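To start, the structure itself, in structure tokens.
Note that this complex is displayed minus one protein chain, with the remaining chains in position.
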Amino acid sequence: MSTVRVGVIGAGNMGADHVNTLHRHVSGAVVTMVADIDEERAATVADAVPGARVTAAPHALIDDPAVDAVVIASHDTTHADLAVAAVQAGKPVLCEKPLAPTPAECVRVVREERHTGGRLISLGFMRRFDPAYTELRAAIAAGACGSPLLLHCVSRGVSSAPGATDELSVTGSAVHEFDTVPWLIDSRIEEVSWHAGRSTSTATGLRDPQLILLRTADGALTTVEVFLNAGYGYDIRCEVVGERGTLALTHPARVVTDAAGARSLGHPADWRPRFADAYRLELQAWIDAIASGAPSPLATADDGLVASAVAEAVITSMKNGGSSVAVRVPEV
Amino acid sequence: MSTVRVGVIGAGNMGADHVNTLHRHVSGAVVTMVADIDEERAATVADAVPGARVTAAPHALIDDPAVDAVVIASHDTTHADLAVAAVQAGKPVLCEKPLAPTPAECVRVVREERHTGGRLISLGFMRRFDPAYTELRAAIAAGACGSPLLLHCVSRGVSSAPGATDELSVTGSAVHEFDTVPWLIDSRIEEVSWHAGRSTSTATGLRDPQLILLRTADGALTTVEVFLNAGYGYDIRCEVVGERGTLALTHPARVVTDAAGARSLGHPADWRPRFADAYRLELQAWIDAIASGAPSPLATADDGLVASAVAEAVITSMKNGGSSVAVRVPEV
Amino acid sequence: MSTVRVGVIGAGNMGADHVNTLHRHVSGAVVTMVADIDEERAATVADAVPGARVTAAPHALIDDPAVDAVVIASHDTTHADLAVAAVQAGKPVLCEKPLAPTPAECVRVVREERHTGGRLISLGFMRRFDPAYTELRAAIAAGACGSPLLLHCVSRGVSSAPGATDELSVTGSAVHEFDTVPWLIDSRIEEVSWHAGRSTSTATGLRDPQLILLRTADGALTTVEVFLNAGYGYDIRCEVVGERGTLALTHPARVVTDAAGARSLGHPADWRPRFADAYRLELQAWIDAIASGAPSPLATADDGLVASAVAEAVITSMKNGGSSVAVRVPEV
Partner (left out) sequence: MSTVRVGVIGAGNMGADHVNTLHRHVSGAVVTMVADIDEERAATVADAVPGARVTAAPHALIDDPAVDAVVIASHDTTHADLAVAAVQAGKPVLCEKPLAPTPAECVRVVREERHTGGRLISLGFMRRFDPAYTELRAAIAAGACGSPLLLHCVSRGVSSAPGATDELSVTGSAVHEFDTVPWLIDSRIEEVSWHAGRSTSTATGLRDPQLILLRTADGALTTVEVFLNAGYGYDIRCEVVGERGTLALTHPARVVTDAAGARSLGHPADWRPRFADAYRLELQAWIDAIASGAPSPLATADDGLVASAVAEAVITSMKNGGSSVAVRVPEV
């Protein structure tokens, strides 16, 4: 098994995090190139990696002979074109979610990939590698709660990013649940509805929190709370209620403090401490598959298309007063 | 302050529990009479109370000169008539919920009470006296989570009683939430919708679990899961999500066990261990008010009417495919 | 069963708490008299109880014909004499711990009680009625952790009372553990040793925290941490490690808060919220036994003597550099 040479496109928070993880914590990988439209930003990120080159041109990176595999962590709107380019170059690509902002654009990418005859695209639904979620999924599969009937998902953050909107709350945050729920209980989402009450006074430009109901093909119902401006911390919860019991994620804190009148467990301020292991294990699994020639165990472009179709249905419900909307995954 | 002489109508589980609590744990009360259509059952219950008499005729109990105050714990369908009789006799009455099976019947009782010019009826929404719920309510009022935006209520039991139906799941179980939510956040329920997915295979005669959405006047949304056949235990949860944080009930177990590969906390098998304190404190507060001539701090007949109107709206949604239904509280 | 007329001696925090609990929460009891050397203080406490009289003379209370039973909650140094007086008057007496400051004085009280031929004295080791401790004890007895091998007891408070000393930390606080441990595992304490390291800078006049090792007749070891100036809250813990697992008390908080970067459970500031149920149930059990003529289920004068003997042994160890000291219970 030889070392996989990786090029990373995008040197923002996500890209920088991937470069650091690949370089410092993943076995069998070496980052050889970093691309960013802001070449200086690319250089800052690449600086920590001996021998890594930088470019402002993502396509140059994709085509570079010293790049065996590509990570796409640039702006959402660039994902589709870059993924297609990587596929055309015959290189494995790990694309951050979303694959594309709309189902129609996702279809184009999936078609391009099928055209090549292989599965070159992996999608960064990293929760599939989070140790807590994988243990939860294994427990469901082992029948620990019996057949699933209800799921309660909660996704809270400290504050929304500038420019947040109702739609971005769905396509950027809730979309993780749209991939996670079917993956956990092995049943696709067929019907959705969107709800909101009074918004927190700290939210600007969006209704927050939002409440989404999902109905999967097996008949299970899911409630999804997405609350970007929850204020108190980054807090991801999931409970699966089955015929014999329930399974849920625990609070991930490692240290408990008794002080000043209270026993307390800290909440992380953002996703990084919560999902550092998930990203590391996802990248390791991706590299291992490339090195050994095995199929990627990550989410696929098709998974990205499906999640995007669910998001579209939710936004349709949002625009129609919370009515139930059937999910329609476009034919490819 | 003299001792309050109480007559208890109904010697089933609930009535027997009240007799026992009044006799053994409430200060200032004495049970002088127990009524049940099955007089033998009444005798069994009264047996533990020195001097308590029995009767098969509830109206005889209400009119008995040795009865200062009446507890109604007989069949739901008898509540309204007996409450009216107690009111007409001028005696304080603690009526187990529901006040009556329909809002229309509740209206009749409330009218009768108003006619007397006083507040003689208290309604047994005992959660208002549960130490966990009262602490939760006080914390909300103190601003510990900021202004409430979302509530998540869960009400699970081991198995449904014989004869359970979709409607009884609402009027008998979810109705507790219909009283609790407005009491917690001080805002009335204005709109509801009812949802169900696949039912557990252990449920017969009803759809179970059910999921109910409530919208209160302040704009907050509430999700209510009612799952009568959850199997694993009796488990009541409530989380209030506000602008600055969340508040939730903890698991009530007092002992934690490490054994056989797991750390575990027991679940009670039914409501009795969970709400024993709530019933005791409710009865004590009722007796104290009677003895001192103060107004009853318990839920009122009006509260019972309002909860019944919410239940009716939920059942309407149930019969109309889960559509949103406005709550209409009848004029009295 | 007729009402038990109770006289309470001592109108400090503890006595006031007992008067309030007897009056408001205990069935079958009426407080008829309150005694305190500060008669005004007695009057303030008695004020809430219609018909209760006051006196500055505890012996007058003991001998009053309207007093069926006596609670002693006056200064520790008065307990022995007053208990003896109550016994001589032939009245049941609930004496707050300690029975007396020294084993020798305890012996005198026990002798006097035996002389009367009955068991008139109950001792206020209220943990025996705390729902968490009684559940823990029942679980041990049911074999839930197997045969006990080790116990870890922790007793922490916010700050020590003025005048606290090394010895008072043992006789006033640790003494609860000296009664609790044998009661939990049904084995008497035979050997002890006392240890202390660096004291907290907030302690004045005593070494704090202290660490005490106990060895019971069954061979089990117990560690007791007593930390009066723990600062953060009132926190009582107990874990029993057995051959098949462990059993421990849980944190008693009823509400969990997510706010300001942390999930937290409150600690009480003192013993009152923590042991309110224990005191109530202890008083109820005492009154029930008196009313029915059954033997008192509370701790006995002998239990007080034994706990006092353990405390004496611990103080001997304290004065001898932490050496092991055998517990010697004086013959009565």
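As written, the chains take the letters A, B and C, and residue 1 is the first residue of each chain.
Everything below uses one rule, namely that contacts are C-beta pairs under 8 Å (C-beta built on N, C-alpha and C of every residue); 3 or more make two chains touch, one makes a residue touch a chain.
Owing to the predicted nature of the structure, the values given are computational and were not obtained by experimental measurement.
Check B:D68, B:D179, B:D235 or B:D302 against the missing chain and you find that the one touching it is B:D235. Within the full complex, the residue among C:H25, C:R215, C:R254 or C:R274 touching the omitted chain is C:R215.
Looking at A:H25, A:R114 or A:R188, the residue that reaches the missing chain in the full complex is A:H25. Within the whole complex, the absent chain has one touching residue among C:T3, C:Q88, C:S159 or C:T200, and that is C:T200.
Against the chain not displayed here, chain B makes contact via residues 231-233, 235, 251, 253, 258-267, 269. Where chain A meets the chain that is not shown, the touching residues are 1, 23-27, 29, 50, 131-132, 135-136, 139, 144-145, 244-250, 252-260, 265, 284, 288. Touching residues on chain C toward the chain that is not drawn are 146-147, 149-150, 152, 195-202, 209, 211, 213, 215, 218-221, 223, 225, 227, 230-232, 241, 243-246, 322, 324.
In this text, only the chains that are shown with their structure count from here on.
Central chain assignment: B. Criterion: smallest distance from chain C-alpha mean to the mean of all protein C-alpha atoms. Chain B and chain C have centres, each the mean of its CA atoms, that are 37 Å apart.
One simple way to say how far apart two chains are is to compare their mean CA positions; for chain A and chain C this gives 57 Å.
The distance from the centre of chain A to the centre of chain B, each centre being the mean of the chain's C-alpha atoms, comes to 44 Å. Each of residues 253, 258-260, 265 in chain C touches at least two other chains.
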